[in-house]
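Note that one protein chain of the assembly has been removed; the remaining protein chains are unaltered in position.
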Amino acid sequence: MTNKIEEPTVIPLQTPSGHACETCPAHRAGNLVRLGIDMTDWDYVIALAGNPNTGKSTIFNALTGLRQHTGNWPGKTVSRAEGGYSYGDHRYKLVDLPGTYSLLSTSLDEEVARNFILFGQPDVTIIVADATRLERNLNLVLQVLEITDRAVLALNLVDEAKRHGLKVDDRSLARDLGIPVVPMAARRREGMPELLEAVHEVATGKVVCKPHRIKSEPPTLKKAVSELVAQLTASFPTLPNPRWVAMRLLDGDQQIMEALQRGELGDLTRDDPGQTTGHLELQLEASHA
Amino acid sequence: MNEPAILLIISLVCIGVALWLFWPDRGLFWRWQRARQMTERVLIEDALKHMYAYEEQGRHPTLESLAGALRTSDDTIANLLTAMQERELITLTAGNASLTTRGRDYALHIIRAHRLWESYLASKTGYDAADWHSQSEWREHELSPTDTNALAAELGHPRFDPHGDPIPTAEGEIVDRQDQQQLAQLRLNQPARIVHLEDEPQTVYAQLLAEGLHLGMQIIVIERTEQRIRFWGDGEEHVLAPLLANNVSVTPIQRDEVESGPFHSLDSLVRGESAQVTRISPRLQGAERRRLLDLGILPGTEIKAEMVSPSGDPTAYRVRGALIGLRKEQAAMIQIRSQDAPYEDAPHQGASPKDDYDEAAFVHAQNGEVSAAKKGELA
Partner (left out) sequence: MLNANSAAPAAPTPQNILDTATRLRWEVSGGVHESLVEAIYTDAARIADRAVIYPDKPPRFNLDRAIDQIVTSRLFGFPLMLLLFTLVFWLTISGANVPSDLLGRFFLDTIHPLLKSASAAIGLPWWLDGLLIDGIYLATAWVVSVMLPPMAIFFPLFTLLEDFGYLPRVAFNLDNIFKKSGAHGKQALSMMMGFGCNAAGVVATRVIDSPRERLIAIITNNFALCNGRWPTQILIASLFIGALVPAYIGGLISALAVVGVATLGVLLSFAVSWSLSRTVLRGEASTFSLELPPYRPPRFWQTIYTSLIDRTLYVLWRAIVFAAPAGAIIWLTANIQVGGISIAEHIINALNPVGWLLGLNGVILLAYIVAIPANEIVIPTMLMMTVLITGVNGGAGAGVMFQGNDAQTMSMLQAGGWTLLTAVNLMLFSLIHNPCSTTIYTIYKETGSAKWTAVSALLPLIMGFVVTFLVAQVWRLVAGM
C-alpha cells in the first residue's frame, strides 16, 4: 500500500529556481566539500532535518543501516552522522542535521542545520515531524520551506498518534504545505518505501514542490519584506530564497548580512561562522581580565 | 612552636593575601590595573562626556563640576582643559569651556560606544542589569569607531540602549526625545509609559530595578505627596520617593492605548490549570526571550501547568503539545490571562482567579482606590 501524494497536491508549475535542468542534481558540490561532504560517489545529497525526539535517527538508521559514519561538523562540536543508500539507479548520500526546534536563533546546532540547507542546497530535505506534536513541529517545517523548495515531510509516529486517539490528515497537510507528506511509523519500518519513493521523485524533479510560504506576517513586516525582496532580486536574480534572506536581514542576522556584503550569497561564506562573534567574545573576555 | 603550625599559618596568610589581591573585580591587582588604565585619554574622554551632558541641559560645565564628575583635583582638571584646548576639542573663553564641533563629535562617539556596549551586555551576555553601566564605563574607552560600527551591526543597529537612552549614529546624529517628562511631574491619573530609567547613580538604578520598573511599562500615578509618589503599573502598586522618581522618564499615552490587565504571571498558575499567554514581559530580553519565543510561547498561546518538580521548581508546562520545564523566574516573566477551565483533578479550584479581576483592579487604580487588601490578593 503506497501513500503517494495525490496529483493535485503538487502542482508542477515551476522549475526549481536557478536550475535549467529539472532532473539534474540541485546541490552545490563545491559548497558541500566545504561543509565536509564528499560527493564523488553519490548522485544526490539528502538532508535529514527535524525536531529532537521525533525519531529522526531511527529513520536515518533505517535508511543507511551500517553504512554510516559519525563525526563532528567541521570546526564545530556538533555531532554529525552521514550515510548513504541506493534506490533505483541512484545513489543517495544522507546527512543527519542536528535536531532543532527552530532555525531562527543563534545556537550552534541551529547554525549548522541552517547553513547546510542554505549553502549546501541539498537535493531534498527530509523534514521529520512528530505527528503527536504537529503544531510545534510545523514551526521548523515552515522555516525550512522558506529556505528550500525541495522537501519531503516524513510524518513520523503516526502509530503513537493513533494510540492517543489523534488522526492526522496527511492529504490536507500535503496540500497546505505544498510538499509530499509520508505518514510513517519508522520504528516498525512502516512508510519507508513510500519515503524513498517521495525523495526519489523530488530529487529527480518528477515532483516539483510548491512549498507554503509564511502568510500571517503583520502588514508592516510584509511591506518591509517585499521592499527588501525587490532590492535583493534586482541584485541577485538567481537567489532561490529572497524572501527568507530578506527576513533574516530584517532580523539582523549577522551571518546573512556578511554573506550579502561579501557578495557570496548563495555560496558558503565561511567554514566557521563562529568567528562572527569571536571578536566580541574576545573583548568580553578581556573585560574580565 | 612546631613545624606544621608554622606552615599552616604561613599558608593561610598566603591564601589571604592571594584573595585580597585577586578577588574578582575588587581585588587589589584589578584595582591597580584599572588605575593604570586611567590615562590622560580616558580623563579627556570622561571630561568630554561630562561637558556634553551639561551643554545638553543648557548648563555650563565648571572646573568644580568636572573635578567632581571625574573624581580628581582641580589642578588635574586645569591641566586637562589645557590639553583639550590644544587638541581643539574645546574652546576656553572668559573662563568658560565649551565643546568645539570636534569635541562634540568625540563625545558622541564615546556615548555611542557606551550605550552600544550596554545594549550588547543586555542582549548577548548574562550580566545583571545593575552591572551594565559600570562595565560600559570602561569599555567605552577601548572601542574604536570601527569596533563600534561592528558592534552596532552585530546588534542590528539598535536605536536605544537598554535604559531607553538614544544611541547616537555613526554620523553623530542623536534622537531628541521632546515628548518625555519626569515621573515626578506626571499628572495624576494620566496613563504613561516608561521610556527611560537613569542608570546613574547605580544605587538608585538598583532600587528602580528592584521595584520592578522596566522600559515600556505602563503606569498611572494615583497619589503624589512631598514624601512619595504612588503609582500603578503591571498590576501592582509601586511607591517611590520623589528623588528616585526623578530618575524615571515617561511619555504620556492615550487612554485607548492602555493595556487593560490582567497581569497575572505564569508562576501563579496552579498545577492542572490552563491559561492564555498575553505577553512576555519586556523586562526579558536577548537570548532568554528568543528561547521562549522559539518554544512557541507567544501572545494567545494556550499553556497549562502540568507537573511540579519534587524539589519545588521548575514547573513543567504543556505548550503546543510539548512538555517544557520552566523555572519560577522565567514563568514570572510570562504574563497570562487565566481561564476558568481547571483540570479535573486540580487541587485548588477555589483559588483560581476570576477573569475580569485585574481589569477591575486597574479601573480602581485609575480612581485611586486600590486597597492594600487587593494588592495582597493580586500578589
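Note that the chains are named A and B in the order they appear, and that numbering of residues resets to 1 at the start of each chain.
As a working rule, a contact is a pair of C-beta atoms (placed from the backbone, for glycine too) under 8 Å apart; a residue touches a chain by one contact, two chains touch by 3 or more.
What you are looking at is a predicted structure, and each value in this text was computed from that prediction instead of being measured.
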| item | value |
| --- | --- |
| Selected residue (touches chain absent from view) among A:M39, A:L196 or A:L250 | A:L250 |
| From B:A83, B:I253 or B:M307, residue that would touch the chain that is not displayed | B:M307 |
| Residues in subunit B touching the chain absent from view | 2-5, 7-8, 11, 15, 24, 121, 124-127, 131, 156-157, 159, 286-288, 290-296, 298-299, 301, 306-314, 316, 320, 322-327, 330 |
| Those residues of subunit A which, in the complete complex, touch the missing chain | 52-53, 58, 61, 70, 77-79, 104, 107, 109, 132, 134-136, 138-139, 141-143, 160, 164-170, 172-173, 176-177, 187, 212, 214-218, 220-221, 223-224, 226-228, 230-232, 234-235, 246-247, 249-252, 257, 260-263, 274, 284-285, 287-288 |
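As a working rule, only the chains that are shown with their structure count from here on.
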| item | value |
| --- | --- |
| Gap in Å, rounded to a whole number, between the CA centres of subunit B and subunit A | 39 |
| Sites on subunit A touched by subunit B in the complex | 101-102, 104-106, 132-136, 139, 251-252, 254, 257, 276-277, 279-280, 283-284, 286-287 |
| Complex contact set, residues of subunit B against subunit A | 120, 124-125, 135, 138-139, 142, 147, 150-151, 153-157, 287, 290-291, 294-296, 319-322 |
